[in-house]
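One structure is given below, represented as structure tokens, and several questions about it will come after.
A single protein chain has been removed from this complex, and every other one stays in its place.
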Amino acid sequence: MTDATSPISTARAPAGWLGRLEGSWSWIALGLVGLLLPLLDDSYFGVIAQRAYIYWILSAGLNLVVGYAGQIAIGWVAMLTLGAYTTAALAAGRVGGVEWHPYLALIAGGAMGAVFGVIVGLPALRLRTFYFAMTTLGFATIVTQVALAWKDVTGGGVGTPGPVFPWPFEPGWGFYYFCFILAALATWITANIGSSRYGRALVAIRDAEVAAEASGIAKPKLLILIFLLAGGLGGIAGGLFSSLQSYITPDAFTFEMSVLFFIGILIGGRGSILGPALGTIILTVLPEFAAPLVQWSTFLYAALLLVIVLVIPGGIADLLDYKNRRPLTQHREILPRPELLSRVLGTKGEANAIRLANIALHFGGVRAIDGLDLEIRSGEVHGLIGPNGSGKTTTLNVISGYYRPNTGTMKLDSADLPFDKPHARAHYRIARTFQTPRLVGAASVLENVMIGGTVRGHGTFAESMLSLPRHHRDEKQLKDAAMQALATVGLESLAAVRADRLQHSELRFMEIARGLMLRPAFLLLDEPAAGLSPEEIRRLGALIKAISREGTGVLLVEHHADLIFDICDRVTVLNLGKTLAAGTPAEIRSHREVVSAYLGA
Amino acid sequence: MFVSIVSYGLAVGAVYALIGITYNVMFSASRVFSFTAGMLGMLGGVLGALFINKMGMNAFVAFLLVLAAGAVLGIVTEILTVRPVLKSIEQHLYVLSTLAFALMIQQVTAIEYNTEPQPFPVLFPIDPNSWLGIVDQKIWLPVLACIVTIVGLELLYRKTLIGRAFLAIAEDSYAARALGLPETRLRMASYAIAGVIGALAGFTGAQMLLAFIGNQAILNFYGFVPVALGGMGSNRGAVIGGIALGLFQQAANFLVGGIFASVAVFAVFIVVLLLRPEGLAGAAAARRV
Partner (left out) sequence: MPTSAREPLLTINGLAAGYGKIGVLRDIDLAVRTGEVVALLGPNGAGKSTLLKAISGLLPRQGSVRFAGQDMSGAGPGDTVRAGLVHVVEGHRVFTQLSVIDNVMLAGYGLPREERAVQVEEALAFFPDIAAKRHDRAGTLSGGQQQMLAVAQGLVRRPRLLMLDEPSAGLSPVLVDRVLAAVARLREGGTAVLLVEQLIEKALASADRVYALARGSIVLEASTDEDDLPNRLERAYFGQDAHAPLES
């Protein structure tokens, strides 16, 4: 399967295997230390370890929010507070006079966290980064103040005792193992999500939102699920915390704690599970061993955060990722293999054409598109050209659902294509690429391409979370399909490489591979030849032509006149938002007005 | 009672408005929101108390030193936490770098100074029973500071070339750069001005808010609400929003008590933002594709 000329194939196979094992070794080591710690019979270490487990349970969930989804939720300590007080108050019978069984109280704490996780997280869908960070901060302050004021339930400033769990998880080593088991569970669940199509979708939303939308990823639904899970984990962590502390007061839940969780995740590195786990453990354990520095601990954490942000934004995970520092071959060639397309694209669907009729779009006083008719037919390459500002990219954006035109209709055969819904395009099997490549730099090329196939998975979030069979089937199918797509565009030897190490031209082909994952009936290409060498343009042209011969309708927005005239079946020329001319390349080439418009008259 | 609500509301609202302006000045210069606005406010009070009470300095000298400290911190913020991340592709990093820096300063203050609220000296020896003392100085000081700041900024922007350069950069930093304007130096100057305004807010408001490191978090949030509601970069919106917030908070405090007042403010904040993410006076977000 690996090509003899591939640049890093000889190094890849063992490194990939070793890389997986290396990750597992760390977990195994951590697990062993955790399992065997009680043998030391030192209750001081035991308490520190329990605190680390509890913090990690919360951080594991927060990791998905911050590390994967990229939402700066700095007030997340509120979940700990909510979970702690819910569990403690219910177990102590402060609500309704009935004393809840500790396990039920714990579950209730988790549920509270889950509900409020969603409530706090919802603004993330509408607000800019800083605004969202502020709302989480405000929320954390409110929760603490409510805890202070609601004396009946929370005991106010005096506080309330935490629950005591019965055998086998009684205080002491029993409870230690309870926390250990739950921490292991939290790790397993979040790691499953992280390495599933949901995890990849989160990272896509974080780093390449428009590409995520074009691949069919619906941000609201996914973020709500993540906030639900993270809030739930935070709530459970809170319940455990109230038991560990035996007695909780509002001033136990400080802003510094929120910062600590946050920093642990960032030190660990985004998009990783192991990194944040190590980060959280280090931050929990460190103050215990550096007693004189305890007073300065928050200062040092903040300083560490600053250093990380400025110097190594990728955190520990980046430092551990030595296999991505291996040099790549210098003069790599992209050798597409169009003959593989039939396997990638599958059977031709029934769709025949996308038709735009009388589309007009104004931005303020500017008529970006002024009465446009356009038809993209299956099996044809349709070129769209015109001077700068003629409306080419705007037209493409209307078709892919980013803009709502002021007038006009857009149909896929007889069905109306909805406006303003870019993430619906994937379900119509309309794929696109972008003027500037949109990618997840920190993820591998393979993962980037797999993102394109996110909607082809069948397994639910829960199935991924629990690593059930359908999730694994999905993953295998997606991976195989992605490798095939990469082979088709000629990039399979770079599959394991971090995407931000690729050259610009390789990224353009990678975007096409990602688009192919939708098995597109229509493929919209936005200046794919920009920045490519003449030889690469030739190969690109051959690939696009082959894609159209398989039955896909291609819309090619381009500046490179030679590419257009070479491979297009039909060409539409736009000028100032209107069709200047439409026809075959030969007709367009000799059309006086077109030449003038291009050259200016 | 009504008079008390209105006067306290105006005074604390003026402080919030000034912090909002601090955010705005930094934002206009760099398109970045910084977590250091609250920090500057906090230090205005803490450093003032430190200089006057603990070190026995003359109040006016202390005032000037506090403003100078604000300017210095503003410049350090720009160099250390904003400039390096402006070049990076990941724009959200500035949230973290400014947060980290603000936290570091807060922790140092907490350790070296005091974690409990400390009294701030009465600045002007005015007899409360004389006619000059009708309005308590802790009320009119922040209001006066707010007025002076607004007038000062107007004069700066309309009458000086450097002020117009600030406006140019706020509108179109690319065109400003192409014209040859010294973008970096102007940005540093903006951050210095923001530092002065933040310190001024803290110093004049400290007779009310006391010298307390906890003010950092309080001012960070309540100083941001006017910006969020009034629209980013709009000083007019910040002033209106700040005064409105101050009055609302005092009224709510009186009617339903402290905790529910906070909840009420937060609820209004969230609801307005969800309905109009760009604020009541701001412009809609630009095209992304």
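In order of appearance the chains are A and B, and numbering begins at 1 in each one.
Quick note on the criterion: contacts are C-beta pairs under 8 Å (C-beta built on N, C-alpha and C of every residue); 3 or more make two chains touch, one makes a residue touch a chain.
No experiment lies behind these values; they were computed from the predicted model shown.
Enquirer: Looking beyond the chains shown, say which of B:Ile134, B:Ala175 or B:Ala267 touches the absent one.
Expert: If we include the chain that is not displayed, B:Ala175 is the one touching it.
Enquirer: Check the options A:Arg337, A:Lys545 or A:His559 and report the residue that touches the missing chain.
Expert: A:His559
Enquirer: Specify the residue from the set A:Ser24, A:Ser43 or A:Thr436 that touches the hidden chain.
Expert: Only one listed residue reaches the unshown chain, and that is A:Thr436.
Enquirer: What chain A residues would touch the chain not displayed?
Expert: Contact residues on chain A toward the absent chain are 387-389, 436, 503-504, 507, 527, 530-531, 534, 559-562, 565, 586, 589-590, 595, 598-601.
Enquirer: For chain B, which residues reach the chain that was dropped from this view?
Expert: These residues touch the chain not displayed: 161, 164-165, 167-168, 171-172, 174-182.
As a convention for this text, only the chains that are shown with their structure count from here on.
Enquirer: Of all residues in chain A, which touch chain B in the complex?
Expert: That would be residues 70, 72, 74, 122-123, 126-131, 133-135, 137-139, 141-142, 145-146, 148-149, 209-210, 255, 259, 266, 295-296, 298-299, 302-303, 305-306, 309-310, 313, 397, 402, 434, 441 of chain A.
Enquirer: Give every residue of chain B touching chain A within the complex, in rising order.
Expert: Per the touch definition, chain B meets chain A at residues 33, 80-81, 84-85, 88-93, 95-97, 99-101, 103-104, 107-108, 111, 217, 220-221, 224, 228, 257-259, 262-263, 266, 269-270, 273-274, 277, 288-289.
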